[in-house]
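What follows is an incomplete set of chains from the complex, kept in their original frame.
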Amino acid sequence: SGPADTGSGSNDGGGGDLTEVKLQLQWLPQGQFAGYFAALDQGYFEEEGLDVEIIPSGGDIVPQDALANGDVDYAIAWVPKVLGSIEAGANVTNIAQIFQRSGTLQVSWADSGIESVADFEGKKIGSWGFGNEWEIFAAMAAEGLDSSTVEIITQDFNMNAFLQGDIDAAQAMTYNEYAQLLETTNPDTGELYTEDDFNVISYEDTVGAMLQDAIWADTEKLESDEEYQETTVSFLKAVVKGWAYAAENPEEASEITIAEGSGWGPSHELWMVNETNKLIWPAENGIGIIDEAAFDQTVKGALSAVNEAGAALITEEPPAGVWTNEYIQKALDELEEEGIDTTGADFSPITVTLEEGGN
Amino acid sequence: MALTLSGKTRSDATTETTLRIVAPVVVGVVVLGVWQFLVSVVGVSDYLLPSPAAIAEQFVEFFPSMMAATAITGLNALLGLVLGSILGILLAALAAGWRPIDHMSAPVVASLAVIPIVALAPVLNSMFGADSQFGRQAIAGLASFVPVFINTLRGFRQTLPVHRDLMKVYAASSAQIVRTVTLPTAVPFVFTGIRIASSLAVISALVAEYFGGPRGGLGGLISTSAASSAYPRAWAYVVASIVLGLVFFLVSLALERLATRGRQRA
Amino acid sequence: MTQLPEPQSAPTRSDAVTVKAVDKTFDTRSGQVQALSSIDLTVSAGEFVSLIGPSGCGKSTLMRLIADLDQPTTGSVTVFGKTASQARLDQDYGIAFQQAGLLPWRTVAANVGLPLELHGASTRDRTARIEELLDMVGLSDFSDRYPDQLSGGMQQRVAIARSLAEKPDLLLMDEPFGALDEMTRERMQTELLRICAETGAAVVFVTHSIPEAVYLSDRVVVMSPRPGRIQEIVPMALTRDPDHAEALREERAFFDGVTAVREALHTGSPVPTGARGVENR
Amino acid sequence: MTAENLAPAIRRRRGAPTRELARWGYGVLGVLVIAAVWELYKFLGPADGVVIGDARVLPRTTDLAMPHTWDMVARLFDPVTRSATANPLWLEVALAALVTLGIAAVGWLVGIVVGFALALVMQRWRLAEWGLLPWIILSQTVPLIAFAPIVRSWGSRIEIGAFEWQDWMSVAVIASYLAFFPIAVGALKGLQSPDTIHTELMRTYGVGWWKTLIKLRIPASVPYLLPALRLGAANAVVGAVVAEVSTGMQGGIGRVLIQYAGQASGDPAKAWGPIFGSIVLGLAAAGSVAILGAILRNYRRVEINA
């Protein structure tokens, strides 16, 4: 149905009353954040009385720190990284666990014999660093391996290091780097690589699995600022609607993110939206609801992970109130009343065919 | 006090030497003091920019890892510096000897001087392999190459006409001319180039670590620490990288002084 | 005024320098510059000849032609009966420039020994000769110093020692004392005369200073400005007695020589006594 | 300089325009030689490069590591993506480069103001020179990526009336951090360059520091300032590109660089587009200082080796 303009029409003179909100992403605009851009594009934020600015980030911007410093109102960030920040003094709260599952893979060649985390020993393991490596260390810790038993190599923005054999197992997000592999020509066959060429270890299947994209809010303001509390609920409502839109209209959602400046080719972008949807939907308890068990597992993993410099991610349990379902629950309840499905019970992913180079 | 010093030619040598050391130390101490004061007394947020005390504490706590990381980055920078300098000197010698090479290398050298590391790092990692330190060394080498080449070439052009005439008068062979006049004349310029290159090599090797390759260097640890909001630790690594850069600078400065010792400048 | 006939030198030794019908033209960005025009000059063995003339008249150019640092456009230059180029390869002359031109990274001794070293003299021979030379210019105590630790006059003495290293029979000197103050200069002149007397070398000496030319030379070649020509060759009639060299400067003959050269210079120069007004307005 | 002009060996007979043309010809030839070496090595070299011991001393020659030069060039003229509205690659890169150029220019100007102010202070008070100069030199050993979050955070707190801190301003500030250094050092050298004879002349005229500054020191600093400004311009571009990556700013060439680097596995030639773009950008920035040099040519009658 194309980029519908359900909400934009209602922007009649009420523009001045909109509450300004800044949302900090954890990377450049791309399908990973389709729900937020869809909410913006479809006018869901405006419907909730919000004027939202989505701020992308680059290599050195830490979203939760931008939040803790008061630069923005909400931030998207992986839970383990934020746990580290909280121990360092950041006062932030997880208000919605958008991704229910971990999307991190460790990919190796089909004939490499690396089939589980236990096989990492003595191998060259790729990771992006920047705090994205804690799942690896946590999973290894569960297998009795510490970081000194492998050689960790920082991956750059593409998968060339893996393709050329510099690393034995590369870190890859289901929605991004794995697709990068599948849209590359195999020089031996002249065809694109297929899933059969690779062994894929999904951290979701290991005890190292950690919660990823969550929405974080300023703890202090949540406690003391009623307006912020209301805004939070409105904000979450719009976000949920945005993700629901992305689930139902992956093609349109991917076009929206491309229009927002994602530089990926169309098939890659669509793949990304589709795979992101799979990490969110279906959401048994409702999208964004934090599963206490999953959160505790993340904390446990974070406590056990020690990197090669000997630094631990966290050394003690995070304080109570590090997460709350209060606002997302309220938002979901209100949305249910409006007749919106917030569990995605009948969600079914589409099939995306990747083209060479993601085009 | 500063006023009286600037205007007059009161050349009290020992005072000058003392002030040259004391003044920067005072500036450093005052800045650190004010910063610490702002954080601990005025209550400015020390979240992103931690207090000197917090940084020092992390520096001490992670000292062994700090040393190991400094060694890795330092070695990369050193190899790059040596490699880049040798290349720079050789190519400058060619360019000085044969003008077409000079003209041909001009756009290439100019391009190398303006190319950001971000652009080069992924390409070099692909070309030379992300599992080796060579990519970083190559980047440090390229960064060092430019100033060494430019200064060496300038040095080769500094041969005084009177010295050239003298060599001709002595019917000296080309090899003799190079050995007795051209090279010795160029040496101080070469070392000036190396001095400029030294800090560049360190910063380049370090920044290159942000963009892939084996872990364990200062650049990687700065980013990892910062990514988990361990800012005092990140800044402690930054301090280590400053010290590393300073060591490179001072050593190359000493070499330059040594090379120009006992020479009057025209 | 036409050129005076050259006095015949003693026929026992061949001539040191013979310049015949030499022209020299330089190509420059802004066209051709004629630096020398029909120069004829003979310097006998052992003779001291000075070149004097206004700036740009081609003194240095002429000297560079003799030294084979440049080639004449037409005409020929012969040194001890050979081509200039052969004489250079044979190290038949020593040379000193206005700047001492010492290599700053070499000690005094190493600078003096440079030509010997380049021509493969043994270390022992070299050391002996360097000692001898430094002794001659009175710098024995300074052999381990670096050039920048010496005064300008001392540096120039090192350069002269260096030019003498191969015992040349011809010395070419292009304003070697130009950068020195008058008093040092006078001392160096006296010293140079003594050295010449000791070694018997012929000298071609470029200078701007009339008293210097008069004091040192057997003949003074006065040149006129572009295109550089020989205006006049003024023979000097001073009696040279190394033990009373200094006294000479206050003798009548000396002042007469100065006057003669001044007048020769002003004949050729475009600005004689009365013409000042022409230039000023 | 003058010595060189007089040195017979260096004199050339050819006219200036021919020489200029020959220079460009050689320059182009130089680039072609690099391309030829690239292709020749790619043709002859082993796919996995030349490995000695643990170090790969010569690169791999696969299309992934070393795309053909003609592929790189051809890729410039293909659309960025399959999408119907996509621009050709070169246009996308050029547009991004213009954005970066603008930001770098602002960073450069800030660098000039800061660098020159520091140089003035250091020239005026010798004690300030002694106290500050070592720190100015040291400042360049701090990896500027360490600042990105701080600059962005502090900037976002600035909001004066209608003025609001923008993302690009953070980038400009970081760019100015690289740009100010050569300018401060060069300006200081330049301001200190007048000979004693000139400063004493001003003293005999009984004029003070300000007049001496304006009539003597600033004009005398021009030959030192121009190379410093050129270096500063190149540094500002490099700084802006890195800062764009660092802060995630959109629209500039830094963004395009990492974006296409991320697509290099499937489309290796694409990544070279923004690399060429950033080189052209840097050369353009540095080259534009030459215009300034032409305007100020009367102040460059004494050239220096800086």
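Lettered A, B, C and D in written order, each chain numbered from 1.
Simple rule for what comes next: a contact is a pair of C-beta atoms (placed from the backbone, for glycine too) under 8 Å apart; a residue touches a chain by one contact, two chains touch by 3 or more.
Values in this document were obtained by computation on a predicted structure and should not be read as measured data.
**Q** As a check: each chain kind appears once in place, so what is the overall formula of the complex using those labels?
**A** Listing the labels with their copy numbers over the full complex gives A x1, B x1, C x2, D x1.
Rule of thumb we're sticking to: only the chains that are shown with their structure count from here on.
**Q** Quick check: which two chains are joined by the most contacting C-beta pairs?
**A** B-D
**Q** Between subunit B and subunit C, what's the gap in Å when you average each chain's C-alpha atoms?
**A** That pair's centroid distance is 49 Å.
**Q** Measuring centre to centre with CA averages, how many angstrom lie between subunit C and subunit D?
**A** Going by mean C-alpha positions, subunit C sits 52 Å from subunit D.
**Q** Between subunit A and subunit B, what distance separates the C-alpha centroids? Give it in angstrom.
**A** Computed from C-alpha means, the inter-chain centre distance equals 40 Å.
**Q** Provide the list of subunit C residues touching at least two other chains, using ranges where the numbers run on.
**A** If we look for residues of subunit C contacting two or more partner chains, we find none.
**Q** Could you list the positions in subunit D whose residues touch two or more of the other chains?
**A** Answer for subunit D, listing residues that touch two or more other chains: 60, 64-65, 145-146, 149, 153, 245, 258, 261, 264, 271.
**Q** Touching subunit A in the complex: which residues of subunit B?
**A** Against subunit A, subunit B makes touches at 45, 47-48, 62, 65, 69, 121-122, 125-126, 129-132, 209-216, 220-221, 223-231, 233.
**Q** Tell me, which parts of subunit D touch subunit B in their complex?
**A** Result: residues 3-4, 6-7, 9, 22-23, 26-31, 33-34, 49, 54-57, 59-60, 64-66, 124-128, 130-135, 137-138, 140-143, 145-146, 149-150, 153, 234, 237-238, 241-242, 245, 254, 257-258, 261, 264, 271-272, 274-275, 278-279, 281-283, 285-286, 305 of subunit D touch subunit B.
**Q** Which part of subunit C faces subunit B closely enough to touch in the complex?
**A** That would be residues 64, 67-69, 88-89, 91, 93, 95, 97, 99, 101, 103-105, 114-115, 118-119, 146-149 of subunit C.
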